[in-house]
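Every protein chain except one is present and positioned as in the full complex.
Up next is subunit A:
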């Protein structure tokens, strides 16, 4: 009768040692549209393709500022992302109030990591159906972190999550060595090129469907870090960047043969658009 007896809740292992609910949650992340993040020595950028559910509707936002120095990009269930983003905003404010400084990005990411992991270990709970890229700057410089519904978090130099993100990752892997010394504009262009790799045929980046978010950190003479606050650019603010990567030859970085993941952009479930 049941296809799978071991996916009813997130506390039961299958005989193969898998927890299906957690794997399904990871699958929800792959349904979301693609987001790319890159960190250099001075900046952390996030870029994303927004989707609209239908022609008449607006585009669902993908990038969210959390605090002065941190922002997130989401792929997966938007409503779950909302919960995590509210939590992160509160923690950042609380930290600012009690310590008078920006919360270190790792500390923040560890907190959502623990929060998400608890959901995979309690009966009656379900994992978050959303993956995040967290980009921010603190006294240690710029950081990029990946967050998965399993509660796994990892620091990344560059990463992409969401539908067909393997193509973007292939681009990032090819160009990894260049990122560290990129300036702000170059870093954004790398992000957009990676994003383009992941687009389906005959879709392209437009001012309507593209979001860019940047945070910067500049070392000052007295050893302190001047934070260039995380800011999201949408609409006509991104036109120049899109234009600047428009005439790149398709697949000139040789990412054309990336494995893909086979899921593509699927209709159905209320996944972020």
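Note that a residue touches a chain if its C-beta (ideal position, glycine included) is under 8 Å from a C-beta of that chain, and two chains touch if they have at least 3 such contacts; residues count from 1.
In this section, contacts and distances are computed from a predicted model.
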item: Candidate names "General transcription and DNA repair factor IIH", "Phosphatidylinositol glycan anchor biosynthesis class U protein", "Proteasome subunit beta" or "ER membrane protein complex subunit 3"; UniProt protein name, chain not shown; value: "Proteasome subunit beta"
item: Given A:67, A:80, A:138 or A:197, the one touching the chain that is not displayed; value: A:138
item: Among A:5, A:86, A:107 or A:244, the residue in touch with the chain that has been omitted; value: A:107
item: Candidates A:12, A:60, A:117 or A:155 - the one touching the absent chain; value: A:155
item: Subunit A residues touching the omitted chain (full complex); value: 41, 97-101, 104, 106-107, 138-141, 143, 155, 180, 222-224
